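Every protein chain except one is present and positioned as in the full complex.
Each chain gets a letter, A and B, in the order it is written, and its residues are counted from 1.
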Amino acid sequence: MAAKIVVKDLSFSYNHQRVLSAVNLMVEADSILGIMGPAKSGKTTLLRIFNRLCDLIPHVRIEGEVFLDGENILRPGLNVDRLRKRVGMVFDKPVPLPRSIFENLAYGPRLHGIKDKKRLEELVERSLRLAQLWDEVKDRLNESAMKLSGGQQQRLCIARTLAMEPEVILLDEPTYGLDPISTLKIEQTLQSLKESYTIVLVSNNTWQVARTTDNVAFLFMGELIEYGSTHEIFTVPKDKRTDDYISGRFG
Amino acid sequence: MKEKLIEKTLMLLAFSAIGALLLMAVFIFKEGMPIIFKVGIKNFLFSTHWAPTKGHFGVFSMIVSSLFVTIGAMIIGVPLALACAITLAELAPQRVTVILKPTIELLAGIPSVVYGFLGVVLLVPLIRDYLGGPGLSLLAASIILAIMILPTITSISIDAIKAVPYSYKEGSLALGATHWQTIRMVILKAARSGIITAIILGMARAIGETMAVIMVAGNALRLPQSPLSPVRTLTSNIALEMGYAAGDHRAALFATGIVLFVFIMVFNVSANIITKRWRRE
Partner (left out) sequence: MLQRIVKAQLWSLTGFTIGILFFIIFFISIKGLPQITLEFLTSNPVDMGRSGGIFSTIVCTLYLIFVSLMIAMPLGVGAAIYLTEYTRESRLTHIIRFGTECLAGIPSIIMGLFGFAFFVMALGLGWSILSGGMTMSIMLLPTIIRTTEESIKAVPYELREVSFSLGVTRWQTVTKVVLPSALPGIVTGIVLGIARCIEETAVIIFTVGSSLRLPESFFDSGRTMAVHFYILAREGISMPNAYGTAAILILSILFINLSAYYLARQFLKKIC
């Protein structure tokens, strides 16, 4: 399978503290890569490098390269806005914009130039269907998004990312704090999405990683400890630390 | 790229405040400094002889009047303001404070000319009839100013008192002190910097006030002999004579402005330094 993202010798320091050390991994196209590890291991930082959201942090030092379809996205002069159109992100807390459901989804596309009303409506419906939210909200698209439940809001955020028609979707602990049913729905959504999108999922929940992902990378204190197919890692982990983490001995 | 252009434009706008400040400083100094050099700085600041037609420009009596009026306003206003601040911050239930604090701040919204007017119509006759003198006096100006700066001092003091960590209060009460003892010995001491800032800012406002003072202070060009003497402050002087001043006279008024400016800068900078120290604690 072709590699969508290749990470080469990536190191990241912030405020003179090392957060990632010499990480090397690959994200296969049209698959789900899980990134797991205990808190403060650099998972979120790694994710945010993929869409250059790390630019918002002051006093950082990045070394190494990250290739998206062969192009190094860490090079200076890269058009970050265009990158973020191709690489979307869902955060650990649902953050709807204070607008209607329709407007939440139309926000990004509109600002990228899509003004045609019909096209926007198609886009909105398609994204909501993909996120498995359409049936629940199709009659109230003009209502405020703040009225939705937590699980619905998070699916809205997924739909919002999909409305940009990205190639890669990054998710940072997307089901954190959500009820089991919403969690299940979102995991199902990810499974159906992976046929056409490359997905990177950060999660502290090892069961979720085992259930949902195709490949997994285990990060611990900024270092990549182990990387391989989910089946392999969870049945015969090569590193003791990986084994301990999966067994719940720490983390 | 368009974004860069927007950023540069916004940066220019951000400098507008500094730009205006510099422009102002430059202009006022440009207009006023020559006369100070001409008359001599010692003569300008310390002579009480202000007779523009004869070329005498000594602002000492006005500096003294400004200071006395301000100090008078402090003597009357600070205890009142602190009483309100303590009452609202410590004694009143939250529901009452929420209504009363904005009410006191409303006092700040009343135009200074209205204060001056009421001073002339109500306060001045009172002083004249019961205390003597022409009524238009240092006392009248101090009283009016005290009321005008009350809201400022009260507001900032309330914030300062509220900022004192609750644990101080708890600790003191747990040791058996009464509420008032706690307020006096613990809270006020901890809020000291904030309260001093409030007072200094109040002083800055008082010394810069013009309209109300013109209407009730009497505007006589003499050193004040008693609280009942009519006085002319630095601000009144500028406002009264600017309309018809020319040449050296006008320059001298600008120079008066420079003196005022310096006083206020000193007040504001000290308030700033104290606030920074307060915030750090």
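Quick note on the criterion: contacts are C-beta pairs under 8 Å (C-beta built on N, C-alpha and C of every residue); 3 or more make two chains touch, one makes a residue touch a chain.
Just so it is clear, the model here is predicted, and its values are computed rather than measured.
J.: Wait, the hidden chain, what does it touch out of the ones we have here?
T.: A, B
J.: Considering the complete complex, identify which of A:5, A:89 or A:202 is in touch with the unshown chain.
T.: A:89
J.: Looking at the full complex, which residue from B:36, B:59 or B:84 touches the chain that isn't shown here?
T.: Spelled out, the listed residue whose C-beta touches the missing chain is B:84.
J.: Against the chain that's been left off, what residues of chain A make contact? List them.
T.: 51, 53, 56, 58, 81-85, 88-89, 91, 93, 95, 97-98, 107-108, 111-112, 157, 160-161, 164
J.: Where does chain B touch the missing chain, residue by residue?
T.: 2-3, 6-7, 9-11, 13-18, 20-21, 23-24, 27-28, 31, 79-80, 83-84, 86-88, 91, 100, 102-107, 109-114, 116-118, 120, 122, 147, 150, 154, 178-181, 204-205, 207-211, 215, 235, 238-239, 242, 253-254, 257, 260-261, 264-265, 267-268, 272
Convention: only the chains that are shown with their structure count from here on.
J.: Rounded to a whole Å, what is the gap between the Cα centroids of chain A and chain B?
T.: Taking the average C-alpha coordinate of chain A and of chain B, the gap between them is 57 Å.
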